[in-house]
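Dropping a structure here in structure tokens format, bear with me for questions.
A single protein chain has been omitted from the complex, and every remaining protein chain is retained in its original position.
Which chain is which? They are A, B and C, in the order written, and residues in each are numbered from 1.
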Amino acid sequence: MIRVAIAGATGYTGAELVKLITGHKEAKLAAVTSQSYSGRAIQEIFPAMRGVVDLVCEPLDINAISQRVDCVFLALPHKVSMGYAPQFIENKVKVVDLSADFRFQNASAYEAAYQEHSAKSLLNEAVYGLCELYRDKIAGSNLVGNPGCYPTSVLLPLVPLVRKGLVETCGIISDSKSGVSGAGRAPSLGSHFCEVNESFKPYKIGNHRHVPEMEEVISLEANEPVSITFVPHLLPLTRGMLSTIYARVTTGTTQSMIRTALMDQYDSDTFVRVLPQGEFPDIRHVRGTNFCDIGFHLDPGSGQLILVSAIDNLLKGAAGQAVQNMNILFGLEEQTGLELFPGAL
Amino acid sequence: MIRVAIAGATGYTGAELVKLITGHKEAKLAAVTSQSYSGRAIQEIFPAMRGVVDLVCEPLDINAISQRVDCVFLALPHKVSMGYAPQFIENKVKVVDLSADFRFQNASAYEAAYQEHSAKSLLNEAVYGLCELYRDKIAGSNLVGNPGCYPTSVLLPLVPLVRKGLVETCGIISDSKSGVSGAGRAPSLGSHFCEVNESFKPYKIGNHRHVPEMEEVISLEANEPVSITFVPHLLPLTRGMLSTIYARVTTGTTQSMIRTALMDQYDSDTFVRVLPQGEFPDIRHVRGTNFCDIGFHLDPGSGQLILVSAIDNLLKGAAGQAVQNMNILFGLEEQTGLELFPGAL
Amino acid sequence: MIRVAIAGATGYTGAELVKLITGHKEAKLAAVTSQSYSGRAIQEIFPAMRGVVDLVCEPLDINAISQRVDCVFLALPHKVSMGYAPQFIENKVKVVDLSADFRFQNASAYEAAYQEHSAKSLLNEAVYGLCELYRDKIAGSNLVGNPGCYPTSVLLPLVPLVRKGLVETCGIISDSKSGVSGAGRAPSLGSHFCEVNESFKPYKIGNHRHVPEMEEVISLEANEPVSITFVPHLLPLTRGMLSTIYARVTTGTTQSMIRTALMDQYDSDTFVRVLPQGEFPDIRHVRGTNFCDIGFHLDPGSGQLILVSAIDNLLKGAAGQAVQNMNILFGLEEQTGLELFPGAL
Partner (left out) sequence: MIRVAIAGATGYTGAELVKLITGHKEAKLAAVTSQSYSGRAIQEIFPAMRGVVDLVCEPLDINAISQRVDCVFLALPHKVSMGYAPQFIENKVKVVDLSADFRFQNASAYEAAYQEHSAKSLLNEAVYGLCELYRDKIAGSNLVGNPGCYPTSVLLPLVPLVRKGLVETCGIISDSKSGVSGAGRAPSLGSHFCEVNESFKPYKIGNHRHVPEMEEVISLEANEPVSITFVPHLLPLTRGMLSTIYARVTTGTTQSMIRTALMDQYDSDTFVRVLPQGEFPDIRHVRGTNFCDIGFHLDPGSGQLILVSAIDNLLKGAAGQAVQNMNILFGLEEQTGLELFPGAL
């Protein structure tokens, strides 16, 4: 039984982790921390969990918690995570960090997008936790930088094609759309019901922090610097993310080559579903699950490829993938605790 | 391993049953039937289930199916169910009927609200499947009339108080609100997105068919004829139901007597949660679960009692309670297959 | 041309007033004030109004503004309004106050529900601005207490029946449901999209401040103290309010007497629509308009009357009625500036 702590349990991602670990048959939730709700019971903060979760939030005391757990999820803001991770690792607690702090190999890229990094020496040790693509590296690691939601939705369909040279690395565009839970639980005018409901808009065009994260991964896979045009949009729904990705195929690439590349990559993976030709993802079909659905359309005349992917931003885009990473770290079946059965509604 | 058939698997309730039985560790989904989709795979009809459910819809051939299953869920329209149930029972297949056909003891009450009943002789055998209140009778039965969603939300809070004579049986009002999935999957102007979204309205005031169902149960419990004023409303959300029930307490009834009556009834039940004083149910806290949350407020001056209950209309209000009934019929733990962990969102 | 100021123009109610006055052919928007956005242009705060409204928010300087306007709308928080109203009145500026500060005749009732009243002497002068019922008094006044949204939806259907003695004043219940804009524009966890979307719940059971407001009006109309049981609920939609009101008719009262009482009261009023027998209001049918739709059902056996009313909480429930009050104050046609044509969607 893996003993688990969740640091930052009262945000939406933290709450998803609480839910997943409570239902995980080989893990036990040993501690939950919260700065703002310290001393209060989880079921008081999230009344939905009444009678199911019986833990009280505590302050984040690294050493005390290290003695009680084997693994910690850091569901904390950027910058905060890097202050806690080194000590947990020293205490032999494996860390899955859901902030951006350990997603970059290149410290300057991180610092350009975020702020000064105070634990640069760990960047070499940290592994980028995109499970289906990097599970071998993850397995031997102690520190996983859990990918951003947008990068997960963009990289899963794209990387297998980049690896095989099937798409031009120049001119890739991702038009992405996210539900509101991606913005977190802290109230703001931007997440006010009346401002989002019956609304739809792009945001942070040209300067979203997930761009350098995607670009670093794609560039490493392509062995050349790759730039991506990325436009995120806010959907009037709670959870789910869909990316429509536009790329040009390289000369000679056919529809069946695209399909083969995706199938070769994902055929034995539970959580990535490559849809039949002519079918495309719908957020509704992955909501509440750890699936990433992928569909595509190639216009043979122009060589324009349209890739579409859908994930639940809180699961495959955050807490679900984090648990999948924990499973890999501890040698469990990847789908353990993630048997989230999809329904019609 | 209980072998299960779902008749009418492609409606919303049927799809929930498919989901629940697939995840049920002591039941196996052996057959799914559909009139309109016969010959088509479930995962084609519900792409969310791709890779998870591998069954093809077949026509409803009672004898053929009876040989392969121990239990059948009839998720069929009223009137249709009563045509199939008798033969299944004769074939020693236990039946959980989700239509109204076997919810009434009194055939004339049924016939006044619905239509002529063609299997009246079974009404005596049939048990009303409100699990927490009638589990003893259900356990010994072969035919369960699974309660309507509105009656479930009204009877669970009300019956314990009626049994103890704590409320006046005259003048009870239920102002109830349901999500759109309660109207089923068949397209109609009334379920068109644009007609429901940003909308709210009452419907069928004075003639909803769930009224005689509630009144029969309450009257039996009260040992006198009880009339209920019932106003259902349509909420612009997919799943969930909340009833706000108004009753006058009998002389001498106090808040703590109400609380004691509810706690005595439900304290050992997993699925009914009586909330602490001053807290009230929210559809969001029970959505996707088999819970019924109950809260109440008593105005001591006027003796006006306000009971509030919330359920997921497709689960505790339909498929979830149906599985709970199956568990009782076959002597399993009631919560088996219903471990639907509630989350923050 | 009436020159108008809106104090507190950047809340949702204030913004509706800006919209209405801009479109009002006999009024001119001369000043908008805001504490938090002082110095910023309206079209910067509300980009929807770009190119249409060309005003900049200013601080609330009573004397300066008094010289430029004939009428001021106070769309300010309770307690704040009472600090400004007296000086405006002294400056001969007519005041329509949208807070609760001038809705009560009885200062102690106000103080029990809100806080100490610092301008009690004005309570006698102030008129309760429920236009259809009190337009004669309003016409001669300088200070109108614009009614709360819930009281508007409850009093319009109920008062004509109380006046004629058609309903018992004991045991009246209003089960009311409001859209989220009623909670204002300030961000809070309770108005976070993810907390409201796909959710429904009652709130403030037993202690909502609109109860004493309704009770004072009903009691005055009934010439006896009347208590109302009131349960407000939060709907997952932006604008609209529906009240389902339960009352017992007095002996001898028939359906046609109810209808006659409502028609007699409202037949010549543009904004109150009494629906044909068997039809009931839908929030969608009044959204974006100043209408109040009313329907009812009387169960002749039990004498139980069900009244249903629907309004747009920001219009007939706030800004629309405020403009209607201004029209009355200045002798204009009541519907001027309120020709908000209802559409199918």
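Keep in mind that, in the parts below, a residue touches a chain if its C-beta (ideal position, glycine included) is under 8 Å from a C-beta of that chain, and two chains touch if they have at least 3 such contacts.
Remember, it's a predicted structure, so these values are computed and weren't measured experimentally.
*Asks:* Taking the full complex into account, find the residue in C:E132, C:E198 or C:E334 that is in contact with the omitted chain.
*Replies:* The single option touching the absent chain is C:E198.
*Asks:* If I consider the whole complex, including the chain that's not displayed, which of B:A75, B:V180, B:V226 or B:I311 touches that chain?
*Replies:* Counting the whole complex, the residue in contact with the absent chain is B:V180.
*Asks:* Tell me which of B:Q105, B:T238, B:Q255 or B:Q335 is the one touching the absent chain.
*Replies:* Considering all chains, including the one not shown, the answer is B:T238.
*Asks:* Please pick, from C:K28, C:K120, C:R135 or C:R273, the residue that touches the omitted chain in the full complex.
*Replies:* Only one of C:K28, C:K120, C:R135 or C:R273 touches the chain omitted from view, namely C:R273.
*Asks:* Over the whole complex, note the residues of chain C touching the chain we left out.
*Replies:* 12, 15-16, 19, 22-23, 46-52, 181, 185, 198, 238-239, 270, 273, 275, 279, 282, 284-286, 288-289, 293, 314, 339, 341-345
*Asks:* In the complete complex, the non-displayed chain touches which residues of chain B?
*Replies:* 12, 180-181, 185, 187-189, 191-198, 236-238
*Asks:* Since one chain isn't shown, list which residues of chain A touch it in the complete complex.
*Replies:* On the chain A side, contact with the omitted chain comes from 171, 173, 175, 177, 194-195, 197-203, 205-206, 227, 229, 231, 233, 235-240, 242, 244, 246, 280-284, 287, 297, 299, 301-302, 304, 306, 308, 310, 345.
In this section, only the chains that are shown with their structure count from here on.
*Asks:* Interface check for copies chain B and chain C. Shared numbers divided by all numbers used: above half gives same, below half gives different; which is it?
*Replies:* Over half of the interface numbering overlaps between copies: same.
*Asks:* Can you figure out the chain closest to the middle, judged by Cα centres?
*Replies:* If one averages C-alpha positions chain by chain, the most central is B.
*Asks:* Where the CA atoms of chain A average out and where those of chain C average out, how many Å apart are those spots?
*Replies:* For chain A versus chain C, the centre distance works out to 46 Å.
*Asks:* Quick one: chain B and chain C, Cα centre-to-centre, how many Å?
*Replies:* Those two chain centres are 39 Å apart.
*Asks:* On chain C, where are the residues touching two or more other chains?
*Replies:* Chain C, residues with two or more chain partners: 194-195, 197-198, 236-238.
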